[in-house]
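These notes concern the structure reproduced below.
Just one protein chain is left out here, and the rest sit where they should.
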Amino acid sequence: MAVDLDHDPLVVDLAHRTAEFVRTVVVPEEERYGGVSAVGGEPMRLRLQAAARDAGVFAPHVGTEWGGHGLDMRDRALVFEEAGWSLFGPLALNIAAPDEGNMHMLEAIASPGQKERYLRPLAAGESRSCFAMTEPAPGAGSDPAALTTRAVKVPGGWRIDGHKWFITGADGAAFAICMARTSGQPGDRGGATMFLVDAENPGMKIIRHIETLDEALFGGHCEVVFDECVVPDDAVLGEVDEGFRYAQVRLGPARMTHCMRWLGIARRAQRIAVERAAERRLFGSRLGELGMVQAMIADSEIDIAASRGLILRACVDLDRGGSGAQSTAIAKTFTAEAVWRVVDRSLQICGSLGVSGDVLLGRFLREVRPFRVYDGPSETHRWAIAKRVVGQQVRTMKEDA
Amino acid sequence: MAVDLDHDPLVVDLAHRTAEFVRTVVVPEEERYGGVSAVGGEPMRLRLQAAARDAGVFAPHVGTEWGGHGLDMRDRALVFEEAGWSLFGPLALNIAAPDEGNMHMLEAIASPGQKERYLRPLAAGESRSCFAMTEPAPGAGSDPAALTTRAVKVPGGWRIDGHKWFITGADGAAFAICMARTSGQPGDRGGATMFLVDAENPGMKIIRHIETLDEALFGGHCEVVFDECVVPDDAVLGEVDEGFRYAQVRLGPARMTHCMRWLGIARRAQRIAVERAAERRLFGSRLGELGMVQAMIADSEIDIAASRGLILRACVDLDRGGSGAQSTAIAKTFTAEAVWRVVDRSLQICGSLGVSGDVLLGRFLREVRPFRVYDGPSETHRWAIAKRVVGQQVRTMKEDA
Amino acid sequence: MAVDLDHDPLVVDLAHRTAEFVRTVVVPEEERYGGVSAVGGEPMRLRLQAAARDAGVFAPHVGTEWGGHGLDMRDRALVFEEAGWSLFGPLALNIAAPDEGNMHMLEAIASPGQKERYLRPLAAGESRSCFAMTEPAPGAGSDPAALTTRAVKVPGGWRIDGHKWFITGADGAAFAICMARTSGQPGDRGGATMFLVDAENPGMKIIRHIETLDEALFGGHCEVVFDECVVPDDAVLGEVDEGFRYAQVRLGPARMTHCMRWLGIARRAQRIAVERAAERRLFGSRLGELGMVQAMIADSEIDIAASRGLILRACVDLDRGGSGAQSTAIAKTFTAEAVWRVVDRSLQICGSLGVSGDVLLGRFLREVRPFRVYDGPSETHRWAIAKRVVGQQVRTMKEDA
Partner (left out) sequence: MAVDLDHDPLVVDLAHRTAEFVRTVVVPEEERYGGVSAVGGEPMRLRLQAAARDAGVFAPHVGTEWGGHGLDMRDRALVFEEAGWSLFGPLALNIAAPDEGNMHMLEAIASPGQKERYLRPLAAGESRSCFAMTEPAPGAGSDPAALTTRAVKVPGGWRIDGHKWFITGADGAAFAICMARTSGQPGDRGGATMFLVDAENPGMKIIRHIETLDEALFGGHCEVVFDECVVPDDAVLGEVDEGFRYAQVRLGPARMTHCMRWLGIARRAQRIAVERAAERRLFGSRLGELGMVQAMIADSEIDIAASRGLILRACVDLDRGGSGAQSTAIAKTFTAEAVWRVVDRSLQICGSLGVSGDVLLGRFLREVRPFRVYDGPSETHRWAIAKRVVGQQVRTMKEDA
């Protein structure tokens, strides 16, 4: 079990049941399809989500009015980590990216009508969604302000034109939340707006699936073009020109839920390695009695525990209504790298078995690598973390002067 | 400020006042003596402790009946980190090693009479103490069970013979808590007893001050010989043959308070570096705007935050009455290395200034290095951490078989 | 260009021509097939090798009597690194694993008849081969002495029984060099013999292709069973019971040629990243002007240069007739990890492009990961390196005593 720091017993119980569900129901499906979601496809998604509903562990994150358990961030940390034990665990619980982050944002920002139309079926697993923000260079990427996709006012609505890529889950999504510039120029820190675009809209086209190192997320990573894509006025999510602010509403918590889920995979990888270390003998010793293997196991325990502590700290900030800008950046940077190290060490401990498809460690390695890039590369986060610290110091020095 | 996770406002206030006290009263004395306690000597100790008493921040750790604030481990984390901002902060608050750990153990184990005689003056700062456990190789060190110092029953008491070293604070201590073997052989995991030995006892002799890289702890690191050292029966602390168990009572919390204090120095080092980064210009930029400097600053923020999370986690375990064996080992290993990295980076950011005596970073580097060795070297902790994890797995596999 | 330390101008020229050939002829084929050899298949192999022959860069490693250039290890370092610029470069030059190592061993150990029959077509690229040593746990792996496959003398030959896996290139190989125990027990450091086994032998069966993280090596990684596999007396390569010694003849140089080839990929990855850093702009700067990106680029330059220096050092040892046990272990351990770091950094610099299939960095990451495991995991090499150093010290101390 993961964290048990002052959680409500009901939440602890939900986490336990989630752990049990994932181990017994989800892992067999994951191993059957080698962790590649496209192989299992929609039938697998429906099967897993039905089972999660039966097990009473479905949609822990959304409010009870949307069929969920209404967990705050701190409690999500406990449950999501257990769901993350399998690559398909989050899908089963309907807390996979990008749907989970979209539900979070819709619950916070959408109008009642938009909630009924988009959030309700999404929370119920009846539809999927995508979040269309990232653009090929030199557009919005590490620097969201570089946003180039434009939305121009037309009678009764908006016309969106732009080019997006790495739009996770786009293929099969019922709708996209598209971020487009409604004022200003690429580079400006304001002027973006969020739009709800239905999949049927002929102006939104998926032009390819981008082949990527990771293959577990449902619906792939797509390149999407908005070409004279006209949407009605009520497709605006929240207020016009407030898109960058909403993006932050989504991004802080989404960073943390990513961390929680991947921490689950780190623990799974560590478990596989420890099982191997406990049973394999080498040079006359149990593998797990060799000092260098022990060092790897210990370092992974430390990495897991440290990640968990940082996630918890950031979740408390978010639950208290803070932006969590600094603490989520710290937690995300550390966890993304720690998870990578843990999976890499686990594979090393398993040796040639580890690089084979006989265990899922190679698959995990492929899946977690991109996390050091998306949701802000480690370098961008480090830059932002330092900037806040140095900026604060510069202000203090000016006040003192 | 350090941690603010669900602490009582009174504790938060105590932490704030401690921070203020250390910055305004303690740091000037520390800088005056270059962080070397022997230069300031006993007059400095008395001066600082009187000031701490006046400021109402003295002895936060012991119970109110001994003149303290009675903080649990979780609250200590908050206050000790602030005290640790200066090398002499813990001395000022009377929470420096080894006295702090000794008070913790006396409060937990000593008889009422022993408490009055030893704990009361110690808690009041009227006396100092030392903990005589470590022995030169091949005696008790990384492996406490290697204990060779022996105590033999004699009429009315015990005769102790043995050789100890790295006995911090021995010179000037009013008494030692000496760990000696009362049964079994070196290598046995039981059979140790704790004895209270007065400094006046002619059988206990300090034979030298060991020159060490660190020089901030009061009373130095001494080599001590017990030579036909006879103590009365009531010198036994707790029960005969229970010494190893008591050592654990002391060591778990003592590990954490070490971490808290050194985390304060890490934050201080980071502050010095950030001040430098904010004011120094290089190659036409502010130092703090150069990417590699930003990376160092961010990594230190991450290291500090991760250490704090791990310490908190372990403190919760200890406050709940657990042994904290695994969580304190994890927190100690990570924090000792993280603190070292932070100080090292801070020095690097300051460049030639950093290696000079014009700032205290070189001194901090010297002071924190030994923490990766004492209280269990990182390697011993990693071994223990892995052993528990693999051992648990082996047991699980046997049960399943 | 790679190393230019006192090489013959003819060798430098060969390296230059190799570099040119790989960039212009091999890279397009590699990109066409995404670096997966099975997609290009035998036609691609034949096409590339014919082109290499035409370009005069084919088989630089074998003697001129076998159609090669007869380079020593030091010169191979220069040329192989250039060949390694593409995943298929070594295949094109007929210096890919395991054929290259097998040719090296055959040239050193085989009888004249064996050379004509096995080495000549192999050196000409008319056939392929495999090396059947590794066994599933608890057999020969990190510890070759654990060898369990047995060969028993029968009239006129030997009968081999055993189970091998991770036999690279087995599928399609004309013959295997199989290592089997002819005396002693698993765990004994002697008693192995090398056998030449023709693919047509009904006693040798490929039972599966092992799915692995890497997919560039020709013929895959196979699981192979020897089941009452009878070979004639002249199938013995070298002397009976000398197999472990011959394995060392093969392994030292083979470790180094692996390093040379992978160093080429590291340089290629670095080039891709530097191109990206030179053209991409972020936050108003060229990517390559951001400090953290510069740090990554510099670290990769350092890693590449340090690897090259260590490889050269080991090659000089081997060329002088030494075992190179220590220097090849040092070079292999460092290079395998350095190459991994370089590819990982390159991918990070390229961001989301890096994790996509639009560049080959994700492919490279998959290909180089197993190198930290095969040819001795890093941990086994570190153990051996330290053992030699400490063992030497123990002997010195005993002599002094």
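The letters A, B and C name the chains in turn, as written, and every chain counts its residues from 1.
Throughout what follows, contacts are C-beta pairs under 8 Å (C-beta built on N, C-alpha and C of every residue); 3 or more make two chains touch, one makes a residue touch a chain.
In this text the structure is predicted, and so the values were computed from the model without any measurement.
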Among B:293, B:314, B:339 or B:390, choose the residue that contacts the chain missing from this document, as touch is defined above. B:293
Touching the hidden chain, out of C:106, C:282, C:297 or C:318, is C:297
Any idea which of B:205, B:281 or B:395 touches the chain not displayed? B:281
Which residues does chain B use to touch the chain missing from this display? 134, 137-138, 141-143, 165-166, 187, 210-214, 221, 280-284, 290, 292-293, 347-348, 351-358, 362, 365-366, 369-370, 372-374, 377-379, 382-383
Residues from chain C at the interface with the omitted partner, ascending: 5-6, 274-275, 277-279, 286, 288-289, 291, 293-295, 297-299, 301-302, 305-306, 308-310, 312-313, 316, 326-327, 330-331, 333-334, 379, 381-383, 385-387, 389-390, 393-394, 397
Would you write out the residues of chain A that touch the absent chain, in ascending order? 290-295
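Keep in mind that, in the parts below, only the chains that are shown with their structure count from here on.
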Rotation angle for the CA superposition of chain A on chain B, to the nearest 5°? 180
Give, as an integer number of Å, the spacing between the C-alpha centres of chain C and chain B. 51
Distance between chain A and chain C based on Cα centroids, please, to the nearest Å. 38
Chain C, residues touching no fewer than two other chains: 290, 292-293
